[in-house]
Structures are given as C-alpha cells and as structure tokens.
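Removed from the display is one protein chain of the complex; every other protein chain stays in position.
Coming up: chain A.
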Amino acid sequence: MTDILQLLIYGLVLGSVLTMGAIGVSMIFGILRFAHFAHGDFMTLGAYLGLSFISAFGLSSWWALPAAMVGMGVIAVFIDQVLYRRIRRTQPVILLIASFGMALILRSLVQLIWGSDNQTYASGIQFPWQLDWLGGMRLKPDHLWIMLISLALVAGVHLFLTRTRLGKAMRAMSDNMDLALVSGIPAERVIMVTWVIGGALAAAAGVFLGIDTRLHPVMGWTTLLPVFAAAILGGIGRPYGAIAGGMIIGVSMEMSTLLIPAAYKPAVAFAIMVGMLILRPQGIFKGTV
C-alpha cells in the first residue's frame, strides 16, 4: 500500500511536469493548428536559462523558475515572430516540420552554450520527510513544491482563460478562427499571448525536471512524447484536457513500474497515446481534431 502511495506521489510529480508542457502544446494546437515539436526543447532551454540565472547571482534552486519562465516567454514570442509567423498561412505540416527544425536548433544551441554534461541546480541530496501517518511514506520538499506550484499555475491559466478578455478571446479563436476574425478579435495579439504562456509553462516543466533530477541537453526532447500523449489524451486543443491527460499519463507511467521494468515508462505513455488515437481520437474531452 505504501508502495502504491509512494508511486502515486512520483506519478503526480511527473504528471505536473507533463501538464505544464501539455497545456502549451494543446493551446498552440488550438490556435495555430500544428503540433509544436520544439516544445520539449523549450523545456530544456528554459531549464538552462534558469541555471544560468541562479549561478550568475548565486541564488538557490527555486529562483530558476521565475527567471526561466520570463526568459522562455520572451524567447517563444521571438521564435514565433522570426520563424512561425512567416509561414503561418502555409499548410500545418510545414509548420510542424519547421518546429522540428527549431527543436534541433535549440538542442544544439544548448549543447553549444552549456555543454553536453549533466548539470544540477544544487548539489547534495535533499532529505525527504518521513510521513508516519501515511505508513512511513516519504515525501521530498521539492516534490511537494512542484505539485503545489503546478496547481497554482494551472489555477492561474484557468483564471486567465475564463476571467480575462484576452483569455476568452483565446478560447474563441481555438473554437472558431473565422468567426473570431469577423468579430474583430486581433489574432496576432492572441497568438503572441499564447506563445508567452506556452513558453513560460514549458520553462516551468523544464525547471521542475531539473530540480527533480538533473539538466541535460535532451531532457526536454525525451519528455516530448509523454507530453504529446497527455495533450492527445486530454483532447488536443483543450487546455483543461491537458491537465487531466498529464496527470493520467504521469501516474500511469510511475505505476507501471510495479509490473514492468522502469525502462519501459515511455512505452507506457506511447501505448496510451496509440490506444487513445485508435479508440477515441477526439480525446477524453472532445478535442478540435
């Protein structure tokens, strides 16, 4: 029983990371209609930006988060303006392949600047709390923070989407692009905000991964598959679905280690994604494909 609870915690931590990535993937798909393959490398770059920030100012690990989020929000808009915006009117597959190219560029850039060795935000081990009232289950403070901050960010995204004019416009554009245009909703402005949020959340995912384990140049790329699986499971183009999808994929991946070797964790995400595409391609919540 303690094992299962312990794995549930790990699953929720992983789920938090995936959710942060999947919300962005889902939003970008909803507005721009393409699968953003550079999203994993947005996570990586964000994590490294955070690393540079805290080492430059000698700050503790968690300071990496705000720095990475701000930095990636700006960089995401920049990349959109320089690359994606120019090919916005072409077919989605061209955008998809361009984003694949961008993924390779970002990964190489990270290797060039920070090297290909593993790095960490803080050295040493963090001692977990032993929760005797939960059968001696262990909980690391960092894990608790990852879950709480994710919850806060998800709540923030929810408030943005339901309470602000721009957030509602984002949902409107995702619902019906043509009608949004004839209503006078300024598409480019909404797209820009989508990138800010998508980039910032990807950076959060990267920092969470870096705090949980370590930083390396393919950390985001290898996380992209479960992120896509989460977005598809939740119904692509539906940010709320992405939250459910992220948590389900995260928990399933960790729980699977009870039955099969841990090396197969990504395969579990892949299996869920393929199964979902066959059985219910629109996702748990009806998506936009």
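Operating definition for what follows: contacts are C-beta pairs under 8 Å (C-beta built on N, C-alpha and C of every residue); 3 or more make two chains touch, one makes a residue touch a chain; residues count from 1.
Definition applied: contacts and distances are computed from a predicted model.
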Choices "Amino acid/amide ABC transporter ATP-binding protein 2 (HAAT family)", "RNA polymerase sigma-70 factor, sigma-E family", "Dinitrogenase iron-molybdenum cofactor biosynthesis protein" or "Aromatic ring-hydroxylating dioxygenase subunit alpha" - which one is the UniProt name of the chain not shown: "Amino acid/amide ABC transporter ATP-binding protein 2 (HAAT family)"
If I consider the whole complex, including the chain that's not displayed, which of A:Pro141, A:Gly156 or A:Pro186 touches that chain? A:Pro186
Have a look at A:Ala169, A:Met219 or A:Leu233 and name the one touching the chain we're not showing. A:Ala169
Could you pull out which residues of chain A are in touch with the chain that's been left out? 165, 168-169, 171-172, 174-176, 178-186
